[in-house]
Every structure is written in C-alpha cells, then in structure tokens.
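In this view, the complex is presented without one of its protein chains, the others remaining in place.
Chain naming follows the written order as A, B, C and D, and within any one chain the residues start at number 1.
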Amino acid sequence: MSEALLEVKSLRTVIKDKKRELTVVDGIDFTIGTNEVVALVGESGCGKSMTSLSIMQLLPRVGEIAGGEVRFGGRNLVGLSNREMSSVRGRQIAMIFQEPMTSLNPVLTIGMQMTEAITRHLGVSKSEAITIAEDWLRRVGFPEPSRIRKEYPHRLSGGMRQRVMLAMAMACKPELLIADEPTTALDVTIQAQVLDLIRQLLHETDMSVLFITHDLGVVAEMATRVIVMYAGQIVETADVRTLFTDARHPYTKGLLQSTPRMQGAIEPLVPIPGSVPPAGAFPAGCRFAERCPMAKAECRDRQPELREIGAGHQVRCILI
Amino acid sequence: MNEAVTTNKAQLPAAAAKPKRRAWERFKANRLAFVSLWIMAVLIVLALFAPVIALHDPAEQDLMSRLKPPSAAHWFGTDDLGRDLFSRVLYGARVSLSVAIFSVILNLLIGITVGSLAGYYGGKVDSFLMRIVDILLSFPTFFVLITVVTVLKPSLFNIIVVFVAFGWMSKARLLRGQILSVKNREFVDAARTIGMSDFRIIFVHILPNAIAPIIVSATLQMGSMILTESSLSFLGLGIQPPTASWGNLLQSAQSLTILSNAPWYPFIPGFMIFLTIMCFNFIGDGLRSAFDSK
Amino acid sequence: MARYALRRLLNAIPILIGITIISFLIIHMAPGSPISQYVDDPTIKAIDKENMIKAYGLDQPLYIQYWKWISDLAQGDFGTSFQKSQPVSELIWDRLPNTLLLTVTSFALALAIAIPLGILCAVKANSRLDQFVSGITFVGISLPGFWLGLLLMMFFAVRLGWLPSGGMQTINAPSGFGDRMLHLILPVFTIACSEVAVWIRYVRSSMLEVINQDYMRTAKAKGLRGGRILSVHGLRNGLIPLATLFGLSLPGFFAGSVIVETIFSIPGIGRLFTEAAFQRDYPVIFAVTTMTAFLYVFGSILADLSYAILDPRVSYSKSEAKV
Amino acid sequence: TSGGGGTPATSEKPADGAAASTGKKEKVDGGEINTAYLADPQGFIRFWATTTTSSEVIDLVFSSLYRFNEKQEIVPNLAAGQPEFSQDKMEMTIKIRNDAKFSDGKPVTADDVVFTYNIPLNPDYKGPRKGTFEKLAKIEKTDDTTLKFTFKEPHAGYIDMLVYNILPQHLLKDVAVKDMEKSTFAKQPVGSGPYKLEEWKQGQYLRFVRNDNYFGGKPAIEKITAKIIPDANATMAQLQTGEINAIVVPADNLQAIEQFAKTSGKIKLQKGIGTGTYMFTAWNLTNPLFQDKAVRQALTMAIDRQGIVDNIVEGQGKLVHSQTSPSYWSYTDNVPKFPYDPEKAKKILADAGWKDTDGDGILDKNGQKFEFEMQTIQGNKVREKALTVIQQQLKKVGISVQPRIVEGSAFTKNWMGKNFTAIFHGWSISGDPNPQGIWHSTAMETGSNYISYKNPEVDKLIDEDLKTFDMNKRKELLAKIDALIAEDQPYTFLYSPTSTMAYPANLEGFNPNRDSLKEIEKWYFTK
C-alpha cells in the first residue's frame, strides 16, 4: 500500500438532540493512499455521509466529532479552527455531493461559483481564475466552456451539473476528492458518462478518491479498495477483487446475493431479512446478528472486533 | 410465507408515540408556548365565568367614586363613571376573545372550504375562486374595515362579520398552496385509485396533512384581530360602549386627565391586549414547532 | 419580461373593475349620505338638502352614478370631493407625499434594523441572542399602535419636551430638513416598532431556510470563509422571498397608517380616507380605495417581476430551452 | 358691542389671578395666537361652508353686514346701524359704512353686497343655503352706501341672512356661480376682515396675519395660526407643550389642563362661556310609549340632570328646561320645571299604568314592557357617557334602555328619517330664535321636527312670531312657546354645555362670554 494520505483513526461522530446523543459513526479506522480509490459502501443510514462530513468538518449543527483523529498529510484535522479548516477544504480535500440539483447556488452563475474558490485558494487574479475555470469545464466535457460559465445552474441538466461540481472540485487540484454518492441521482447512461469522466481524471492526476456509494456495481467499476459499513461500523474491508470474489462477512455476502444481475441466469434473490436498525437502536452484540442467517447465540452477546484475515482484508465477525 | 418476508419483530416498537401525542410533546417542549396556553386557558375560563367572578355589575355606575385607584373593593380601580374596572375587563375579555376566536374560526371555515375547492379541483374553479380572493385581498384592509363598520353598525356581531368577510382570503390562499403540494403526494393518488369520493379524499386524506400552517396562521390572526378591534375602537368604530371590550376600554382611557390622574386605567386594558396577543403569538410559535414533524 | 408585465396588467383589469364595483356597492349601502352632516343645522331646510343631492348627482340610479364615475376615471378624472370642493386628485397629491415620507421612512428604518438582526438571529438560531430578539419582536407585534403612539407622545413631547408632538414641521419658523426629521421621529418610531418585529421574523425564517440548503454546504466545502458564504451565497437567496413581501407591502405605503396620522396630526392619505368615510365623501373614498387596490395589484406584479430579476430560475419569457 | 346681561359668566380666576376684566396692564402690539381645529374649514364662502370652523375663519378674513353677539342679536359690522323696514315689512334698508376696504386695497361697496347676495338667489346656486334666502325676492343698491332688500312676504327671521361674508365683486365677477365653491378664491380669499389668510396648508395649518387697514382698527395680535389636529388628546398635549396657546378645552380633559395651568402658569382658563347649544333626549312621539305627557314628565324627573352636568361634563354646563339656550336674548327661566325626583317619577308612571307586574324589575303595561333603544352619535365621549348614565338612572325607575351608539352619518340618517325611539342629542342654535324649524308641525315634513311634535297652540304662536318685528313682543311670544314646550316635555331638556377657553396667561381683551377666536381683533398681550 502506498503512503497514507488520509488516516482516519477510531473516528466517532455523534448526533445530539435535546435528549440524547446518537453515535452514528462508531470507531472507524481506515487510510487512503495516494492515487487510491477507496469505496465506502453500505445501506442507507449506515453513516457513510457522516464519515465523509466528519473528515471535512462539515457536520450539520447537531453533529459533533466525539473522538478519534482525521490525519491528513500527517496533520490532525479534528479540532482545527474553522479558519484553518477553510484552507484545507476545497484546496486539499474537495468534495462533491449527491444532489447536483441543490448543491449549486441557484442565483449565481457557474463561473462565479467556480472562480470564487479558485481565487481564494490559488491566489490568482479574477481573469486567470476564469481561464482555469474554463479549462476545467472543457476537461469535464463542455465543448463551449465560456458559455457554460455564464449559465445559471437551473439551465443545466443533472448530469451537467454534476460535471460542473466535478470541475469545481478539481479546479484547485485537491489531493483528495470525496465523492458522496455522486451518481446516485443520475440516470444510468449519464452515470456511465460521469463515472467515465472520474476515471479519466484519476488517470490524468495523482488524486485520491473516497468514493461513497451504496451501489455495488459502481464499486466494482471504480474502486481499488472497498470498505463496507453497517450500522456505523466497518464490517469488512478488502481490495475490490477480494471483496467480490471472496467476501467473508455475512452482511457483505447478503448484499451481493440480494443484488439482481444483468447477466447470467436469473436466480431467485436472497434478501437479508429485517431492516437496518436506526442509530440509537443498535443491538448490543454484533450489530448484524439479528439479521444474520448464521448468527449464533454468542453473536448477540459480544461485539466482534475488526480482524485482519488476509492481506488488507479485515472482517468484523467472530464466525470467520 | 417463507422467511424472506418475515419482519424482524423486535423492530416494531411496541408503544411508539402517536403523531398527536408527539406533537403535544413538541408543543410542551416550547415553554413559552406552554405557559401562554395556560394563560389563555385561564383567561378564557375567567371570561366564561365572568358573571360569577366579577364582584360588580360591569355597567353599574357610582358617580361618587370615579377614577378610584385599585383597592380591595375594586381590584383594578374604577373608570370615569365609577364602574368597576375589574368587572369591565372581565366582561371585556368575553367580547374581545369572542371577536378573536369566533372570527378566526369562521375565517378558517370559509378559508378551508374555498382553499380546498380551489386547490383540489384546480382549473376554472380555482381561477374563479382565486380571482375573488384577489379582489378581496386587494382592498386596503383597514380602509375597508372602516368603511364597512360605518356601514353596518359596529356591534359584536357585525364586527365579527366584517372580520370574517375580509379575513378569510389569506387562509384560503395558504391552504390552496398547501393542498396543491399535498394533492400531488402519492397517497392521494392511492386514495383515488381506490375510488374514494372527492369529499373523503379532501377531508380525510388531504386536509389533515395540509392544515398545520393554516392553524398556525390562524392563531397569529387571533392576536391581530384583537389588535384590529382595538384600533377600530380608537377610531370609535369598535365594539360600542357601554359594552366593554378591551379595545374600547383602552380607547375610553385615552384622555389626558385619565392618563395623568389614573394611569392604571389605560394600563390595564392595554396590558390585557398586549398579553393576549403575546400569548397567541407564542402559542402559534409552539404550534409551528409542534406540527413541524419528521 | 415587459410582455409578461403587460399581460399581468391586462389580467388585472377585471380584478380592478370588480374592486370598483364592490367598493361602490359597499359605500352606497352605507346609511347616511354626504348631506347628512347638514341635518344637525335646523336652519338648513329640506329644499337645501334636495338641492345638494341633485348637485352631487346622488338622485340618479346607482348604475348611472357608477358609469359616470368609472368613465371619468378612465379619463384619469377622480372627480371632486363633496366636502372639500376640490379635485380628488389634487387632494391625493397633496396628502400622498406626507404619507409616503412617513411610511417609507419607517419601512426603511425597520428594514435597516430588521435585516442585520434577522440574519444574526438566523445564524445564531436558538442562541440566547436569538431568543432575546424574538422575545422583543413579540412585544413589538403585540403593542397596539395607538397606545404606543400616545405613550411616546406623552413622554417625549409633553413630559420631556424633547420632540414635537405632532404635525409635519414647525409652523411660523423657518423649517429646515432637520426640523422635519424631528417631527418624524415619534410617528416613524411608532410604525417602525411593529414593522421591525414583523420583518425580523421574516428575515430570520428566510435566512434560516437558506442556511440549511445544500449549496451553503457546498460553499463551505469549497473553503470559502464564513462572511463570504453568508453575504454572497446566503443573502441573495434569503432576500428573494422578501422581495415578494416587499411588493405586497406597497399598498401599505400608500394607505399609510391611519392611526399614526391621526395621533400625530399628519395630513396623509389615511386620514383623508378616514375623514371621507365619516363624511361619506364618495369621490374621495372611491379614489383612495381604487388607488390602493391598484397598488396592490401593481405591487404583486412588481413582486413577481423582482422575483424574476433576482432569481434566475424564474423566467417569464417562454420557450427558454435548456442549454 | 359686547353686552353684559344674559348669562353671567361663571368666571373662575386663573391661578395667576389675571382675569379678563381686571385692570389694564400695558398693552403690547403684536404677538401670536396658536389654536387648533379638528378638521380643515370647508372654504371661505359661507354660502357653501357650514361648519363652525369655517364660520370662524371666515369671520377672521371677511366682514359681513352684521355679526351675531353672544346673545344672538345682530350687531353692525359693515353695516351702519340696524336695518330699517318699510311699513308693510316687505322692504328692508341697510346702510353700510364707506371706509371698509378689501385687503387688496379696493373699497367695499354696495355693489359688492349686491353681488354677494345675488349668489344664493342665482338658480345655479346648489349650496346648502338656498332655504335661508327663500323669502328674499331681490336686493338692489339705492345709492353707494344703501341697500334695499325686497321680500316675498314679511319675514321676522331676516337676521339669519345678514351674517354672510361680503365677497369682492371685482375678483369674482367672472366666476360662474356653480364654480365658485371650487374656485381658487374659496381657498385663497381676499376679504375685508381683521385678518388676512397668509397660507393654508391643507390638513396642517392655516396662518393669518392682521389686516393693518382693517376698518375696525388694526388688531393687536399679529399672527394667528390654526393647526389641524384631528385628535383631541394630541391637541391638549400641544397646549401643554406650548405649541398651542388658545383653545377650547373639552370637558374630559379639563381636570388635567387645570392642573397644568396651575403648575405651569403659562395659561389661564376662562370657564362657563355660554353656547347656543343644548342637549336633550328626544322621545319619538309616534311611539306609544311616549304619547302620554305625564310619562314624559316622569322620564325627565327620573333623570338626574344636574348629576350629569357635574359628573360627565365636569360641571361645564347649565341646566335647561325648555328649548332656548340660556345665552339667547330670548331666554326665559319662567317655564314649568321637572326636577330630579325618581320617587315621584315612579308614582306618576304607576298612575299612568306602568307597573312591574312580573317582578323582573321592568315596568309594564298591558303586557308591554317599558323598554326601548336610545341612540346617540358616535365619536363624542361625553354623549356616550351621558347615555350610559341615563340608562342606569332610568333602570332605577324600572325603565330598560338599550343604548346604541351610531356612527355619524348613519345616526343623522336615523334621526332625520325618524328611525328611532329615543335619541340623545344636542341642537346648536344660532341666529334667529324662532323655533319653527324644530317645533312647528309643518317642520315634520320640511324641517327638523323629527319627533313629530304637534301642538296647535305652539304652531300658532310660532307663526305669529314669524310676522312680529317688535323685539319685546317677540320675547313675550317666544317665552310662551318655551313654557308650552316645557310643559309638554317632548324632549327631556338636559343642559346647555358651557365651554372653557385656555388663553396665554398674559392675554387680555377677550370677551369672557365668547369662545374660540371670536372677537380676536380685540385681544392683546400684556407685558
């Protein structure tokens, strides 16, 4: 594995409301090396977004990092002041979000929204910023960047907006890109375009990516390494090939079995029974035990540890 | 059924709170709103039982003891005709609160009917009704109140009529907007595919989901109704003496002699108005957070 | 855009006609007539009353009166006041500047206070400051204007003698700008008091909504600083809905504040109207109602247009295909 | 011309001891009077302007042939001496003085008078005063200072015609009568009165400066400013701040102002100024409840009128027993009176058949309860309060009154349309005392006899008085009328309010019997 660019150590994030504190990210550890694409998968509500927002320190008002470290290039980001953080954000770590419809400011032009970040981080003049912006717009596939620059977001389709977001994120040449479900809201043909574009950009730069998705197909296509999350914890992590050929955690297996395929014979789907427990209602022992077809009594009693069972392959299950 | 469709039973919370209960919890969490609700409740009870509680007949004059300061016999003192202010404030509460509550309830009834029809049926019905709303809305409200109150004589009934006639439009508008958004929710389509009557769809499925902002705005409107009545009183067009309303009590205290010699007299109805409007506002605020579920 | 505005104006015509008809009917429903004020004078004889009814054209059937009035109106003629024997338009022009001065100043003052305070409350939502300010706004909303006005007058003018108690200017003395401002303080404050309260709440809720939008998070993720995020990304979006409210408060400017005009002896439209209503001065009543109604319609069109200008998502020219 | 007699002013000495009539201090030439009106005047031509505010400002700017004094007698203004009549009383001759000038320097001539008096006679005239000039056939000048009025029939009420402001023909001759009301002249008048209108800012103020060439002598007060303040409280506040210095103080604010006068020493008060107004409750005589004279007398006895005067108007009023205001020259006290006596009232009512048979506290007779609605005009606190007091007092004798306060225009509509059972109201009488317009049976149709009062004897006396030109004779006739009406009690006559004027403490020369700015040309400040 290459040298770690991002190192997340026992990160714990809580959501506070008046009465209680919910742990939504519960002791996450992982690293991302240079030019690595790490996919974070898991079903809705498992804490993927909270993890990424914790890294960026962009948690909603009710959220708070309760413990752990986020080391970026050796520096712990947790506890940095807003001011210090603001020069990391966008410059060293860029982020794109799931909803391209709402992530762009509707009343400002594309160009304006791009150049403000460029001038802020690269310290260039306005006209230089415009050149850079147009350059990136061209690179994300707009043949006429000067026209797009003057457009307002609402006049662009979802795919175009997501490409704009991408250009905006890339413009300051960040070392790490966090993409939180960047294609979930898009149609498959457009998703293919965007994924293709990201792959291409990865090829051209030595950027690393934290790719958050719940679509195993996208994972297979994009990632070099995969982290599977369940109920705020990592349950399995492995390189892509291992994960798809030799998944060990029952949850990972369940996910793979319940996903319908486009190829091969049509076999009955094997769903995972039950549903994801909401934060705050996590069972005491193994959080997956209640839905696990292989669960034994002891599973319910004891929290399993994340154990290394092969090179770079960790599983949180006592039965393995 | 096989195990694939078995639900994890542990996950059905046995006694989860019902929506109404939860709304009430949220309302209670807003302390000011909760206290205001109590104050209003007390005021309403006092108003309802005014004849029992009041020590004096509110109309009984004692020209020998005019503008007397508060005392054991007259808790709030007496007015310029020697009438007991406490009794008058109590009876005034009946009038002022009735103006607020009844006119807002009627406003709601009309607003809901018109708003539902316009929002649900759309098209011609909508544009016709909204045209009417537009016309009525574009009247300068206070001017119209002045005109109409001078036309009809300013009795409790007529004031309510006027407040209703020119007060329901905002409710209708608001509700229409709400209904437009609720009616596109899929459960309404689901209801229609069952072949439910429009009436049932509107009243069982749409309205309960659309009404919250209207209730909130109605609460706030109660406050402004009290204010409007007192402003009308200031112009001599409010509830007419000798019937007491907070508005005309305040107005009748607006004389230099009283202001300087009996400052408690204007203060008391002024404070009642202030307190009530404040309570309605806080309650509205509380309702807003109570309805703001999810 | 111009075509849209024009279309909206044309659509407004039936509304305006509806308004004139309704106000005409309401006013004529009113018991009493412009001549009733002469009743108290026993030296005025029945013949005089008949005379005047004829002179005012009130002996004619309603629809003829209406027709006459509306066709005069179409030519820009509001008629002549019964009571003041003066063209209504002149009266209105005479009074309008005072009302505007009063209401626009109060409004500007209210906004100047409400916008920064509202934003602050939104940014620090649910903080102590926010709760304190919202407490104050409730007080502002709940104070009856005439009560407040009179108390202010008693205190600042009569008791302390710091400020004039009414009128537009000092009479009999060279009255400069400063003098006029001095006279405005109390009435403006009385009106602004409740307006500030209302607008703080608008601004706060509008900004609160904006602050929770995704694009604000995007702006932060780009590494922008707080101040810029708020001013460039937040304010513009937050103020858009206020533009509508602003348009809708236009008629209020015109109608002014009857109460404050009465208390502080400011000859404005509100007072003109109130007096006219009491005296059944029909031409004045009609003119003011119609103009205000027109302003309402105009204001709502303006609100929509300003929306279109401020918010690029809204467009009124058709067939703007996506890029 | 100001005569004593009539009502002696119950003048109370102001705090600093300066009273109107006390010794002559050193007179100052100049000074300003600031007063206030509730509303703008209607213009400067009396043929169209009917409000008291209008009359007052017209009198400042214009002169007329005669003025009324506080007893409503005519005193010459432009005229020289009293009018003279031909034998058949069909013609009246008035001489005018020749030294009067309009403020633009042109003399006031008989032609101006003829011009003025021809306005109401013009068929194009559509103002409210046609009726006043009904009996006038024509007016001619016989020479430069002599005018001849010709009547259609003898008319003892002629004095009502003589107080109209004389307009300058040279400025108005090209204005059509129907446009005169709207002409600029009505707003920017040129007259021959003691003051000139300098500026009129509608809704804000009117400013007058003295007319140095006034034929009655240059007034001492140099400037008069009349502010328009629609709210009485605001007016009183300005009196305290000194922004206003001469004003009538309403009864409900009297106490505070008295206190202010005492503590500040800046103003003094003149109380008890008589007015031509009297208050009453009118009983609609077409209503069966009020057809019995004894019942009406009992109603009057049931009402504590002095109590009302003391408590509602702070003592600022004088009881009246019939239809003539005490300030009038024709006033007589020699009429039947029905003083407050609720016990006696009850007894009379009982004798008339009104008894509380069902024990609900309300009298009844033949199954009909003695209950009715009493209206009053809205916007007048004193009347509203008085109404509730009357309600309470009648309740004590078992009569249930439902008070109803009606907005101005609607009220007058009800009043005029005889659409009432009982009404609390006041008449403000000026000019000729002949009461035909209110009490003659023909006035049921054409005048203000809204209660449908009919007493043939009164009718006869009124008719006779109308043709009587001898003042002493008239006084006798009018006294008889008053006595008959008092006996009938078609109204319960309550009181005639008196006004209180606030003046600057160092003002002298005012007539203690006249309120507002009347006779201001005689006022002066002292050092």
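Everything below uses one rule, namely that contacts are C-beta pairs under 8 Å (C-beta built on N, C-alpha and C of every residue); 3 or more make two chains touch, one makes a residue touch a chain.
In this text, contacts and distances are computed from a predicted model.
Asks: Using the UniProt record as the reference, specify the protein name of the hidden chain from among "Nitrogen fixation protein NifU", "Cysteine desulfurase IscS", "Sulfurtransferase complex subunit TusB" or "Peptide ABC transporter substrate-binding protein".
Replies: Choosing among "Nitrogen fixation protein NifU", "Cysteine desulfurase IscS", "Sulfurtransferase complex subunit TusB" or "Peptide ABC transporter substrate-binding protein", the correct UniProt name is "Peptide ABC transporter substrate-binding protein".
Asks: Could you tell me which of A:L6, A:L216 or A:C317 touches the chain that is not displayed?
Replies: Candidates A:L6, A:L216 or A:C317; residue touching the omitted chain: A:L216.
Asks: In the whole complex, not just what's shown, which of A:L195, A:A295 or A:I318 touches the removed chain?
Replies: A:L195
Asks: Please pick, from B:V52, B:A72 or B:I194, the residue that touches the omitted chain in the full complex.
Replies: That would be B:I194, which touches the missing chain.
Asks: Please identify which residue in A:G47, A:G90, A:P145 or A:G159 touches the non-displayed chain.
Replies: Within the whole complex, the residue contacting the unshown chain is A:G159.
Asks: Identify the residues of subunit A touching the omitted chain, counting contacts across the whole complex.
Replies: The list for subunit A reads 43-44, 157-160, 187-193, 195-196, 214-221, 240-241, 244-245, 254-263, 266, 268-273, 275-276.
Asks: Touching the missing chain, which residues of subunit B?
Replies: Residues 1, 4-7, 9, 11-13, 16, 18-19, 185-187, 189-196, 198, 200, 204-205, 208-209, 293-294 of subunit B touch the chain that is not shown.
What we mean here is this: only the chains that are shown with their structure count from here on.
Asks: How many angstrom lie between the centres of subunit B and subunit D, each centre taken as the mean Cα position?
Replies: 47
Asks: Report the inter-centroid distance (CA atoms only) between subunit C and subunit D in whole Å.
Replies: Their C-alpha centroids are separated by 40 Å.
Asks: Quick one: which residues in subunit B touch 2 or more of the other chains?
Replies: In subunit B, the residues touching two or more other chains are 150-151, 254, 259.
Asks: Which residues does subunit C have that touch at least 2 chains other than itself?
Replies: Correct list: 30-31, 150, 154, 262, 278.
Asks: Would you mind writing out the residues of subunit A in touch with subunit C in their complex?
Replies: Contacts found on subunit A: 56, 58, 82-83, 86-91, 94-95, 97, 99, 102-108, 116-117, 120-121, 147-148, 151-152, 154-157, 160, 165, 168, 172.
Asks: Which bits of subunit B are touching subunit C when the two form their complex?
Replies: 131, 134-135, 137-140, 142-144, 146-148, 150-151, 223, 227, 230-231, 234-235, 250, 254, 259, 266, 270, 273-275, 277-278, 281-282
Asks: Within their complex, state which residues of subunit B touch subunit D.
Replies: 59-61, 63, 66, 80-81, 149-151, 153-154, 236-237, 240-242, 252, 254-257, 259-261
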